[in-house]
Structure formats: C-alpha cells, structure tokens
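Got a structure for you, written out below as structure tokens; questions coming shortly.
Excluded from the complex is one protein chain; the other protein chains are retained at their positions.
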Amino acid sequence: MLRLVVRRLLQLIPTLLGLSVLLFVWVRLLPGGPAAALLGERATAADKAQIERALGLDQPLWVQYGRFLERLGRLDLGTSTQTGQPVWDEFTRAFPATVELGVTAILMAVAVGIPLGYFAARRRGSWLDVSAVSGSLLGICIPVFFLAYLLKALFAVQLGWFPAFGRQTTGLDATEVTGFYVLDGILTGEFDASWDAVQHLVLPAMALASIPLAIIVRMTRASVLEVLGEDYVRTAESKGLKQSVVRGRHVLRNALLPVVTAIGLLTGGLLSGAVLTESVFAFGGIGSFIKTAIDQRDYPVLVGFIMFIALAYVIINLLVDLAYSLIDPRVRVH
Amino acid sequence: MSTKTDKIDRLAELTASRETTTGNSLWVEAMRRLRRSKMALIGGVIIGAFVLLAILGPWIAPYDPTDTHTWRGEVLTNQNIFVGPRAENWLGLDHLARDEFSRMLIGARQTLLVGIVATLLGFTVGALIGGASGAALTLGGAAGKRFDTVVMRFIDMMLALPSLLLAVSIAAVLGQSLTTVMIAVGVVQVPIFARLLRGAMLAQGGSDYVLAAQSLGVRKRRIALGHVLPNSLSPVIVQSTLSLATAIIEAAALSYLGLGNPDASEPEWGVMLAQAQGYFDSAPMLAVYPALGIIITALGFTLLGEAMREALDPKLRS
Amino acid sequence: MPLLSVDELTITFSGRGSRDVQAVAGVSFDVDQGQVVGLVGESGCGKSVTSLALMGLLPSRGVTIGGRADYDGTDLLRLSTARMRDLRGSQLAMIFQDPLSSLNPVVPIGVQVTEILKRHRGMKGEPARKEAAHLLDRVGIPDPTRRLKEYPHQLSGGMRQRALIAMAVACAPRLLIADEPTTALDVTIQAQILELLKELVDEEGTALLMITHDLGVVAGLCDQVNVLYAGKVVESAARRPLFAAPTHPYAHGLLGSIPRLDAPRGEPLRPIRGSINDRIDWADGCAFAPRCDSYTMECLTGTPQLTEPHTPGHLARCVNPVKHEMHGDGGDHGNTADLKKTEAGS
Amino acid sequence: MSLLELDDVKVHFPVKRGVFFDRTVGHVYAVDGVSLSVEAGQTYGLVGESGCGKTTLGRAVLRLVDITSGGVVFDGTDLAALPGEEMRRARRRLQMVFQDPLGSLDPRQNIESILTEGMTAHGIGADAGERRKRILDILAKVGLPANALSRYPHEFSGGQRQRIGIARALVLEPDVIICDEPVSALDVSIQAQVLNLLEELQESMGLTYLVIAHDLAVVRHISDVIGVMYLGSLVEEAPSDLLYAEPRHPYTRALMSAVPVPDPVVEDGRERILLTGDLPSPADPPTGCRFHTRCPWKQETLCATERPALRDVGDGHRVACHYAAEIADGTITRAAGEASPASTPETSPV
Partner (left out) sequence: SERDDDGGGEGGDTFVFGAPGDPGSLDPALASDGETFRVTRQAFEALIEHEPGGSELVGGLAESWESNEAGTEWTFNLREGVTFHDGEKLTAEAVCANYDYWFNWTGTYQNKAISYYWQTVFGGFAKNESKDTAEPNYKGCAAQDELTAVISVNEASANLPGGFSLQALAIHSPKAIAEYKKESATGEGDALTYPKYSQEAGTVAGTGPFKIAEWDKGNQEVTLERFDDYWGEEKAGVEKLVFRTISEENARRQALEAGNIDGYDLVAPSDVEGLKDKGFQVPVRGVFNIFYLGMSQGANEALEKKEVRQAITHAIDRDNLVNTQLPEGGVVATQFMPDTVDGFSEGVATYDFSTDKAKDLLADAGESKLSVDFCYPTEVTRPYMPAPADMFELMKADLEKAGITVNPKPMKWAPDYLDATENGSCALHMLGWTGDFNDGYNFIGTWFSGFDAQWGFREDAVFDAVKAAESEPDVAQRVELYKKANEAIMEYVPGVPISSSPPSIAFSDKVNPPEVSPLTQENFAEVSFK
C-alpha cells in the first residue's frame, strides 16, 4: 500500500515538470501581457514597456523559466499580477471554496445517483428506470451554465429560497478557521454560519452535480445490471439470504466498484463545471479565479494554479485508487 | 424405396424451419440490432432532422440572419421592448431586431460544423496517437514500450487538466473565432480517443486470434494494422458519436465564457444562447430556442451513441 | 414418495424482439431421499435452467415455467418468494460450476459462510464463526480459521469449490443440486471433490441431483441417470443398465464418442453427426432425428413418448430404440466395444 | 533424427515490480527444462494439470513467447536461434490449432480471408484463383461446406469453428501442427468428430502432431507417445500403451486413477489415488522433486532435495522419479489413508 503511494507520487514528478514546461511555453504564447491588464484604457506603449521591463518579461523565455524553477525550489510560486498577492495565498483562499462546492456536488450526486441507479436497474423497464435514464441523458446534454442560470432564476430570484450568489451572506460575522465555511461554523459553534454556508451551497452544487449525477446514475445502473447477472449473486440467492443482505453485501458492494473509480475521474470534469457554475454564482473559487487569470494574462497564477490542480487531480485519483483497494481485496496484493 | 427420400425431404423441411440464414459481418449484425433499438431510432430521427436543417438552412431561411435594418426600431433592448413570434417572424426578433427563426436555421449549420470538425480533429489526432501507441505495444520490443510510456505520460498530463480549462487555454492563445472553438474542443477530445483506442488495442492484442495470425507467419505490422486496429475501432466509433454531443455542449460553454465566436454573420447556437442569457428576464424565449436546440441535438447524438454502444457490445454477440 | 418429483417441467424464454426459446420442453424425473440422481447432456440441453427453476432462481420476467416440481408435498414452482427463500439454503442447496465467479470477490469467505448460518440457523458471532470453521474443516480445507478471513482470490480452485460446498451443506439440506461442480477443475481436484460429495451424501443422507456433461462422473457417482436432449429426458435408468445398454440412439452415441482411458488405442470413436443446434422441434418429432443414423418417418411425426422398450425401469424416448444383446449383471471392461447396435427399421 | 526436438527448453516469465522503474523481482518458471522429441508422422501428446506450462511450451516451439534458454530443433535448424524474419517464414511448416475456436478467429474476417491470410503472408499460390481452389480443397477435407467462405466465425457452431482453425493451419501444408487443447472447449459428441478429423488428416497428409491437452483420455486416444508434465517439466514419457499399462511416476498414477471412466463397472472397482492439496505456484516451485509436496510415495531422502532427471527405464519409457523402480516393484508403498478403493455399493434402480 505504502509502496503504491510512494510509487504514484514519484511518478508525478516528471509529469509535473513536463506540465510546468508546457504551461510556461503556453502562457508566453498568449497575446498581450499583464501591463495592459494593469492599466486598462490608460496604457500607452511606453507604460507597458516600462512595466514589462520591471517584471523581467523582456528576458528570454529560458531565463524566465530558470527563474521560475529557482523560485519553485524555494516553494515560491510568485505573485498574481491581478491582485499583487502571492499565488499561494490566492490559492489557499480559493481552494476551500471549490473543494466545498465540489465535495457537496459529489455528495449530492452520490447520494441521489447511486440509489436512483440501483433502483432503476432493479426495476428495469419500469417508469422509474425510464425516467432515470432519460433524466440522466438530459443531465449530460444540458449546458451546465444554462442549468445554473435556470436554477438561480427560479429558486433564488423567483422563489427566494436560496441566496443568489456567494458563499456567505454579506456582512455575516463568522469566524474563519479553515476556510471551509460549513466546517468552520461547526468548529466554532456558530451553527447559523454553517447553515448559512449550506444554503449558499445548494444551488451551485446542484448545477455542478448535474453531470456527475447523470454519469453516476448510468454507471450504477449498468453496473448493478451486470452484477445482478453474476454467478455470486445467484449463489447468494441460492443460500436463501434476506433480500437486504443480497442487495447490500453482494450486489451493491460489487456494483459500486466501477462507480468509485468513476468518481475519481469525475473530479477532473468537476473543475470544468466549476469554472462555469462559480462564475454564474459569483462563488469566488478556483474556477472563477482561473478564468479571470486567463483573461488577464496572470502568468504566475495560471502556472501555479494549474500545477496545483493537476497535483490535486492525481492525488484524488490516488486516494480513489486506495479507497478502491480497500473495497476490492483483489487489487490489495500490489 | 421412396420412404428414404421421403424422410430426408421431411427432415430437410423440418430443419429448414429452424434455420437462421445469416452471412453478415459483425458490423452488419450490429446495424441490425441498431435498427431495432428504440434509442437509436429517436437519436437517428433527431440527428437526421438536424442535419437536414443544417444543410437546407440557407434555402429555407426566410430572411438574412444578419439583417438588422428591416425591423430597425421595433426592438429596443434598453427599453425592454422585444418582439415575440408573429406571422412574418415565426420565432420573433432577436435583441438586435434580426429574424430569430432564420438565425436558428443558419445556427444549426454552424453548430453541426463545430461538432463535426472538432470531433474529427479529436478523433484523428487521438486515434493517431493512441493507434501509434497501441501498435507500438502490439509490435512489442523495448522501443515500442518506451514510445508508449512517453506518449501516455503526455496524455496523462492532458487528462490531468480539466477539459474546459484546456479548451479555454487553447482558445486564449488562438484568439476568438469559430476555428478556435473547433480546435479547442477538438484537442480536449484527443486524450480520450487516444486512451480509448490504445486500451482497446491492448486488450485485442492479447487475444488468441492475434497469436493465431502470428503463428500463421503474418507480419507484425499487418497484425497491428489489419487485425488489432480494426477490432479496436468500435469503442472509438461509439465515442465519436458521443463526442459530437460533448463538442456541441463544450462549444456552448466556450461561448458562454466569451471565447466563442460572437460574430453575427455566423450565428451559432452556443453564442446565441450566451448572448440571449443577458435578456433572459425580458425575452426568455431567445435563450430557450438555442438552448433547446443544443439540448435536443446533443440528446440525439448521445442516444445514437448509447444505442451503438449497446449494438456493438461484444457481450450481446451471439 | 420421492423427495423431489419433477413432472413435465417446461421453461420458455421470451425475449423482446427475439423468438421464444423453449429451453426445457417437458422434463420429468424423481429424486429419492439419499439418492444420487444424474442429469447428463450436452451443452445447451437445458440442465442448468432446470436446476435454476427448481431453486426458484430464474428471473421472473421473460420466463414462463410450466409443469410441477413436488418437493415434500409442495410444488416448488408455485411457492411464494418468501417461502422459497426459507427453503433455499436450508433444505435445498446448490453448488455451481465456476467456483471463482460463484463466490463474491469482495467478501471474505468467512462472512459468506456465516451469513447462511445466521440466516437459517440463527447463529451469531463467535458460535457462527466456530461453526463456519468447522464446516470448512469438514470439506477438507486445512487451517480453516485462517481461511475464514481470506478472500476468494486467495484460494485455489479446488479450495473455492470446497468452500462453496461448505456453504451448501451448512444447514444439512435434504436436497443438494450440483450443477457441473467439477467442470472447471483439474481431474485430480475433480476426484477430490467427487470423493467429498460422495462422502457427504453417504453420511448425511442428502439427496444429490448431479448435473454434468461428463458420463464418466455419472458412471462413478450416480444411482439413477437421466439423459437430457434438447430439453427433454430421452433416457432414464439406473446407472449400470444405462451404461451397459444405452437404449436411446443419443445416449448410445454419446457413449461411443467418448475416448476412454481404458480402451485399447486405435479404437475409432463413433461420433454423433452435427451438433445440438441441428434439431427439429419436439412437436414435429424427435429432436434428435437430424443427427440420428436410424431415424424413420415415424420419428418425424409427433413427439415420441418415454417408454420402457426393453427392461422395466429403463425408460427411453425413442421409437426405434437401440437393441443390445443381453449381458450378465454388470459388464466387463471396455464394454463399449462389445455393444452392438441394430438398425431398427431400415 | 526426429523432426522436432526440444532440448532443455526453459521459459521463465519475469515478475516485475518497483517503485520507480520496474525491477524483476522473480520469475514464473512456466517451462523449466523440457526435452523431448517428436518423430515425423507421429503424434506426441502432452498432458498435465492446468498451469503446468503446456500452452507455454507449445508457444515456445513457435517462438510465440520468448524462450529463456534451450533449443528447438526443427528439421535440423534451431528455431530458437533464428532471426525474426526467418522465424516468421519457418512458421509455415509449423502450425498451431488453438483451444478457443472463436477467440482464435478474427471476428471481422470472413472465412475466405482467414484462410488466405497465411498464404499471402508466405506467398503461396500464384493468384487468387489458385488460392481459392486450394481453400475449397481444404474446406472439403475438414468437412465444411463450400458456401462457408463468405460467412463469419460467429455464424458457425463450436465444432465448425474448430474445423476452420484446423483448415487455417492446413492451407499452409505444414509438417507439424501443434494442437493446444483442440477439443477441450467442445461438447463430447463434437469432440469425437474433431478427434476423428485430426486422425484422418494425419493419415492422409502425413502430418506430425504435438497435441496438448489436460484430458488424459483424449491424449491417450490419439497419441503415439505421451509426455506427462508437472509444474514446468516432464515427469514421465512413454509410448501411449505403455504409459497406460505401466505408469511409473506417482503423479501419472494419480492422474490416471483420477480420470473418470464412463463405465460403472470399471468405476466401482477402481483403486483411486487421491492427491492432497493443489498444484504449487510456478513462481515458487518446491525444491527437489517438484511433485514431492503432494506425492503419496514421498521418501525422506532425495525427494525434497534433489531434482530427479528424466531417466530412460527401457522401451522408450522415461521417468523423472528417484524411486520409480522401487515403487514399481512394491518396495515402497503409499502413505496410508491417502487413497480409498471405491466401494460404493450398487443401489437398485427406482
């Protein structure tokens, strides 16, 4: 187990290094530079040259990359050109928001998707199955940003059930500990803050969950159908076990294996969705931050954030693999 | 002795009634299953209608989709005045007083184009990479393995980036245009196709018929290209149908992020949706038309793709 | 009264968009207490489907089941699901063909054994574990307490099948159905498993319905043998008479096509023509007719009935049964060579 | 000189593992020193339990797996030393029939294309017409209808598919055909058809077979010489009848006693030698005699420490057992309790 972790982490090094080179080249390919972004309509050519010189952007690419690597060695990812703040600070600020959102979305998708997929499979061909399947098809086909917009228009603006933007009611005095607001509220005993944060999470998480939900429903359904036809389920039935035992221990436990792997892979797609949902709900997480960074040619943020994301993605998938190996004894031998 | 011939005839007659006459390749079989599938039927009808509209659009469209002069002054967005469906404009006028129906028709063409070109790009490049990798592994040898490792590391790198981010990154470099959208959406598909094809080839490469061909003395290159590759294509083909749906949706997302092609001379559903969202309160239908267009088309491709997946599923083969 | 009496069991699969398949076309046989009854036939003749029907394990949709299967006075085919669940595992037990796929890969062996004890014997915790270990020991698994914690993939094929048998006999069932329990195993392991089954039957008085395609296995184990062809029993007899004088051309042909270890080399095999797919519907005549060397016009008109053409208790479904010269009790080595077949009707 | 000779062939599959770069941490000793010779026009049968290395050995002959060491001399040339292209050409004379008839046929090729492929690869047949003629010829020989040509593998029954596999090998007019479990996927009645076909073909075309199977009865039925494999090596080799009459190796004896015979009379009277335990893992084979962990005749000395060589005991009978002679003349007896004479009493018919 430990070997696996170490091995996977070591394998990460060349990948990340390669990625950093790619990113570095990429951001330098972007037209325009940070100067115009800083000055807006007021920038003149001379102003821009001055800024670029000051920032060392007139140096050859490899020199810039060298400096970047050298700073990376000091665990310094540089400073955002938009905000003038260390990239690390920006990341730690944005990260909890997206994690909170993503985790909520995945939890929603799992909590709804697995039972739905399971019952759709059990009652194959019933109206439940048909509507679960068509619903999940729709979930994949509806553009996330449009869904987010509709949800907001209906539940926030029309009905006023949920707040329309942000992570927290403005002006709410909540103590920040970890940056995960729901958790913070629980830690500090400010349960109203937790509740507030939960309310803010509902709509964006619903929008974000649409695709994972659809995928989980379909995967669970297909997987359960497959497992239902497996010999060991027949064995379990032949033992006269209670239906609940057959379903839980024999069907679901096996059927969920591929779903678990899928959840890991879904996290990648989740960030795509987060870029869209966060901007609709002004959620201030990684997604919207990266979007502005791209718009504004915020080189250090782009390189830093994307490296973090790649790292996070790999680590999540590593965790999922580990989780997988906990449920599936067959892969434990590695 | 007539009994002997009689009984042979009788037997022939009885067995004939059970005979299932086939002579079809797997593809033909799959097509037959496909034709029976309700999902495929719905998907096919949707796609057929969509393609027809895309092709005939310019001829059916009653007006020039970029004409802002004819109804000038009737739509005042700053005063919340829009024009809904009416006799001469079946779907009403858009926010710049252009005929929405004509725009939807012409938009179908652009949307289809984006989907097809992007998927084609992803398919071609991905299949080349995955195919080369898979072939290198099938041919064996240390060099093949090393080649595969390098290529797969690269693909992993691409996969570690959220697809939309990748697309946005590409679009940022290339500047805004329809071509950019196609490329950005296409590139995102590359690692998917590459992995899929490589995986399938790897699986096929271990099968007995490959060994059989090898023992026949067939050259490795021919084994890789003549046996392994064709047998690995079905998941890739299914994926390309599904990718068409994804491409259309991703293109819409890019438009929403302002990286689409907001040029009026080329109305495209994604752009139309992104633009109309700003007027959702006053003229929701302007957003609903292109949104429905996108959803239904994507649904069509997804349905067909899923049906194909089922039809080509080796588990269902007799 | 037999323990299980299957009467005219028919099973029809009707899939969407495809033709109905009558997998079992009227099967009848009896199983007595403590008896080993064999069900033999080629792949696809309906053996597994029959056993699944008896256990109530066929899917409820798309399957039509007809006939009766009286077990201890009740018709298994019409039992409520709940009643069936109570019977399964406690009075009726089953062993399947592929020991690997028949065990849940993600649940330890121990749990898979104890769950049946919990369900039917109300045992819990330590006693259940002890009993499970005892059961594993009973079926010859060494170091049972350690094995309880292991997963199926950590066991060898023979061990897995033993574990499955342990589960099947956990509640001392009155009827054990074994569906090709040794097909996936090597001969040396097969011998071990067959020995184990024999032992269990002897000791517990359990009735065993042995399903197999291997006539050798049947010859060594069964008291009564039913030969199945295309969903019908075509011959049914006690073990010795059947092997000594197979009466239905199919049973006869089957015996003739098996290479025997003890036959002298060079003895050619006498295969049956075609495959099980070359058949006609029972309604039109004898399903075996297309492969039969001696079919007549009679064979092509109407379903042949199960009769006792030569000796009482030796049933065959054939209008032109194979005739044998009478032997003494039993037979000698290599007796297939001695069999003489008389072409009836030509 | 024999047509095909294997000389101490070893095939070891490396087991790789590692944190960063894969290191070889051990080997699966799939085939571990097999020497045998197959005479022209004869059938050599190879039996053994699952996983003992039969398939690997068969593939090693055709160099479909890498041979770790040893020689495969075919008609005077050492195949193990041939460069790739020459090996490819050499395969024309050495063909193979596979266990899984469907899996070994490319599902997207019709029969004609399956059968021509080998000919094209070796430049056999001047033109398409000639090739077609040859194919039709072979089809008739293996008992397939001529209209089969345009059909696809999935449209045939198991037995027919195996015939296609045989035809595919035959079109190249090979000298040797290696049959890897040619009938074990087939029903008994079909099995007999295919076995008969193989025999007919051997007679009419003068083929040499290396038949691999786990079913001793099948092997005995068609082989002239039988080799018994256990855990990667031969434990006994003898002419077919001799092996049946006088099995010398304890493993062979156990194997033979375990094969069920479809005759109640025989079955009821047979002595059964039940082996305990399972086949050890070829990645970690026991020391000394590979069989000593399960051997009912195991002795204190030698068995666990020294690997017995395959010794000729006369009449072309070779045995790899230290105590073969002692077992044969009864000076060594089986450990008690391991065997049970079958004594099920006949129950009367219902």
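Order as written gives the chain letters A, B, C and D; numbering starts at 1 within each chain.
Rule of thumb we're sticking to: contacts are C-beta pairs under 8 Å (C-beta built on N, C-alpha and C of every residue); 3 or more make two chains touch, one makes a residue touch a chain.
Being a predicted model, the structure only gives us computed values, none of them experimental.
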_Left-out chain, listing which of the shown chains it touches_ = A, B
*Just one of A:71, A:123 or A:242 touches the chain that is missing; which is it?*
A:71
*Omitted-chain contact residue, chosen from B:149, B:179 or B:282*: B:282
_Residue of A:12, A:94 or A:137 in touch with the missing chain, whole complex considered_ = A:94
*asked:* From the list A:29, A:49 or A:111, pick the residue that touches the absent chain.
replied: A:49
*Hey, which chain A residues sit against the chain that's not shown?*
31-51, 53-57, 64, 67-68, 71, 76, 78-81, 83-86, 93-94, 96-97, 149, 152-153, 156-157, 160, 163-173, 176, 179, 279-282, 284, 288, 292, 295-300
*Determine and list the chain B residues touching the chain excluded from the picture.*
66-69, 72-73, 75-80, 95-97, 172, 175-177, 257-258, 261-265, 275, 277-282
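Assume only the chains that are shown with their structure count from here on.
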*Whole-Å separation of chain centres (CA-atom averages), chain B against chain C*: 50
*Using the average of all C-alpha atoms in each chain as its centre, how far is it in Å between chain B and chain D?*
49
*Whole-Å gap separating chain A and chain C, where each centre is the average of the chain's CA atoms*: 54
*If you look only at chain A, which of its residues touch chain B in the complex?*
14-15, 18-19, 22, 26, 29-31, 137-138, 140-146, 149, 153, 268-273, 275-276, 279, 290-291, 294, 306, 309-310, 313-314
*In their complex, what parts of chain D are in touch with chain B?*
59, 62, 64, 88-89, 91-92, 94-96, 98-100, 103-110, 117-118, 121-122, 150-152, 154-155, 165, 168, 172
*If you look only at chain C, which of its residues touch chain D in the complex?*
2, 30, 32, 35, 42-43, 156-159, 186-192, 194-195, 198, 213-221, 223-224, 237-241, 243, 253-265, 268-273, 275-277, 313-314, 330-333, 335-336
